[in-house]
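Missing here is one protein chain; the remaining ones are kept as they sit in the complex.
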Amino acid sequence: MGLYTVHLPQWKKDEISEIKRLASEYKLVGLVDMYGIPAKQVQDIRRNLRGKAELKMTRNTLIEHAFGEQGDLGELSSRLSGHSALIFTNENPFKLYSMLEKTKTKMAARPGETAPEDIVISKGPTSFRPGPIVGELQQAGIPAAIEAGKVTIRETKTVVKAGQEINKKLADALVKLDIKPMDVGLALQAAFYEGSVYEADVLAIDETAFYNSIISAATHAFNLSVNACYPTKDTAGAIITKAVREARGVAVEAAVASNDVIDAVLGRAQAQAMALQNITG
Amino acid sequence: MEYVYAALLLFKAGKEINESSVQAVLTAAGIAVNESRVKALVASLDGVDIEEAISKAAAAPVAVAAAAP
Amino acid sequence: MEYVYAALLLFKAGKEINESSVQAVLTAAGIAVNESRVKALVASLDGVDIEEAISKAAAAPVAVAAAAP
Amino acid sequence: MEYVYAALLLFKAGKEINESSVQAVLTAAGIAVNESRVKALVASLDGVDIEEAISKAAAAPVAVAAAAP
Amino acid sequence: MEYVYAALLLFKAGKEINESSVQAVLTAAGIAVNESRVKALVASLDGVDIEEAISKAAAAPVAVAAAAP
Amino acid sequence: MEYVYAALLLFKAGKEINESSVQAVLTAAGIAVNESRVKALVASLDGVDIEEAISKAAAAPVAVAAAAP
Partner (left out) sequence: MEYVYAALLLFKAGKEINESSVQAVLTAAGIAVNESRVKALVASLDGVDIEEAISKAAAAPVAVAAAAP
């Protein structure tokens, strides 16, 4: 490999040493998929990442060269795809992944792309005037019709399911309806960090599920504290409420005549009487 | 409703619910008793599982009442 | 609960709920009356709007709605 | 209500609920005890399955179910 | 839970809830008191609005509920 | 509440919850441990089915709307 490098033109050598420099400067070296991201958005993303991560687009062959000379990094080469770019950061791969997720935006779908989620067209009027558009929408499987001089979607319909391909007719129709189903942004393919390679599927964290797990954990602690009657600042009030509730329950059950519960006792007597009256007529 | 109250009073006290017992309770409460209503009540309760009937009432959230003291 | 029904009977009959009236109703039902329970009941009813308490039971419906999150 | 609290204190501690135990607890808390209310309480609780009443109270509409772990 | 009832009793009696008062109530009930639990209870109640916690219990339906049929 | 989380951690790890294990977890978190709170925790959890206590709803219902009268 070294010998071959000697014959490279200077600009390629410079690129390779630039990659190597970045790789040694940053803790994390990642590959991102740039497929389908318009130049304008690449600029925005770069701006958003400034100070946190550095993006470098270059030829795959040069990346392979650079990685090949960096030992461990060579493992990443196998994840290179046609639209890979390099990303460098000092954040850990999970942080980087969620950072990149947050920079994603919605775009129109191109024919042949896969729907990232169910695409649902809601019923209701559109802004279109009657014309060939109705036929175009219908051919795309969208229940369009003319009502009161306007093109209207007759019923809410899922036109394509998550994971299915969006065909040309549908893609065109979605553009006309201004529906942007595609998430575009840098997709982290793999990251090399502190000696290991992290694949994208490991890095994807379901934020909602995670948030719910915090709520669950807090609920567990709350319940344990209250049920085991181990009072803490957070739960002392709830424990008292529970104690009083139990006391009231017993008082009502036993029909204890006490000012605090007598109305509940009367109410219960009345409810029982009503229930019995329903039966006796 | 007072006839039903009387029946429940007897039931809760573990007493038999019959015409004379219902009548006695109502009279003691100062209620002018209508004999045929007493008969009707006793007849309608015949075979009724009162415990079960009232336990259904207990399932209703009765005491939503009690406001804060 | 029989003590409470005695009170409700008296209430429906428009009678005053006091120790002797409650006792009379319970006795008529053949119940060996516990004087302290009668006293406690009468005391606890003092100042209570019985009409309102029982009308809440009538309303007390089902509507224990789950609060929206 | 303090009489009921005293009874539950005894119940939770596995102690017998009787006039003297209730009285002792109330007195220790600095509450001037009304003997007939103590008697009424003990009589009311006689025959009541307190454990069941508590569990109904606890089970009731409280229901803040923990999310599945 | 008996520790909490002791605190509630003291609260109702208008007494200060401190380690020695809680201990006195529990002891009167014949309970072998765990000092650390008393400490933990007293510490946790500091700053808690007991009146409000009590009224929350009253506002909620009194547990008459049985499981749905 | 951190003491409760320590107990939960030990429970999940299948470890015994005792004074020294709780203390070890809290210390590892950089917490100055209050011995009596640890003791109280261990005592409170004694005999408790933690799995059940975790999942059993304990909180008061936030907004059980009373039906309109």
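For clarity, chains are labelled A, B, C, D, E and F in written order, and residue numbers in each chain start from 1.
Note that a residue touches a chain if its C-beta (ideal position, glycine included) is under 8 Å from a C-beta of that chain, and two chains touch if they have at least 3 such contacts.
Worth saying up front: this structure is predicted, and the values here are computed from it rather than measured.
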Given A:58, A:77 or A:98, the correct residue touching the omitted chain is A:98
Interface residues of subunit A toward the undisplayed chain are 91-95, 97-98, 196, 198, 202-203, 205, 207, 210-211, 213-222, 234, 238
For subunit F, residues touching the missing partner are 1-2, 5-6, 8-10, 12-13, 15, 21, 24-31, 57, 59, 61-64
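The definition used in the following text is that only the chains that are shown with their structure count from here on.
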With centres defined as the mean of Cα atoms, the chain at greatest distance from subunit F is chain B
Max Cα-centre separation from subunit D goes to chain A
Rounded to the nearest Å, the gap separating the Cα centres of subunit B and subunit C is 13
Taking each chain's mean CA coordinate, subunit C and subunit D are separated, in whole Å, by 21
Multi-chain touching residues of subunit A, meaning two or more other chains, are 220, 223, 229-230, 232-233, 235, 238, 241-249, 252-253, 255-261, 263-264, 267-269, 271-274
So subunit D residues touching two or more other chains come to 1, 5, 8, 40-41, 44, 56-58, 60-62, 64, 66, 69
